[in-house]
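Heads up, the thing below is written out as structure tokens.
Left out: one protein chain. Kept in place: all the others.
Up next, chain A:
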Amino acid sequence: MGITRDEVAHLARLSRMSVTDDELDALAPQLEAILSAVARVSEVAAADIPPTSHAVPLTNVFRPDVARPSLTAAEALAGAPATEDGRFRVPRILDPDE
């Protein structure tokens, strides 16, 4: 199963990651090589085998609903690229033309 340069560009957009033309030129053949290596998994007859998502058989881990110490707002904001009035400041999220 092949992967084209256009598909890589589309996947990069889905990943919210700009890529340059040079990066696309390098990535497409590399991903092609990786995919042809990992496609081996399809050789295994596994139609009736259940999938494993996790090595530990734990489900629904609960804890008591009690308050415990947490970060202060100042600590939580300390690593932010921009803050305003005790909140994260982010670029606009709506398109002005919409």
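Just so we're on the same page, contacts are C-beta pairs under 8 Å (C-beta built on N, C-alpha and C of every residue); 3 or more make two chains touch, one makes a residue touch a chain; residues count from 1.
The rule we apply is simple: contacts and distances are computed from a predicted model.
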Item to complete: Pick from "Glutamyl-tRNA(Gln) amidotransferase subunit A", "Penicillin-binding protein 2", "Response regulator" or "ABC transporter permease" the UniProt protein name of the chain that isn't shown here.
Response: "Glutamyl-tRNA(Gln) amidotransferase subunit A"
Discussion item. Touching residues of chain A against the unshown chain: what are they?
Written reply: 1, 3, 7-8, 11-20, 23, 26-27, 30-31, 33-35, 37-44, 46, 49-56, 58, 61, 63, 71, 75-76, 78-82, 88, 90-95
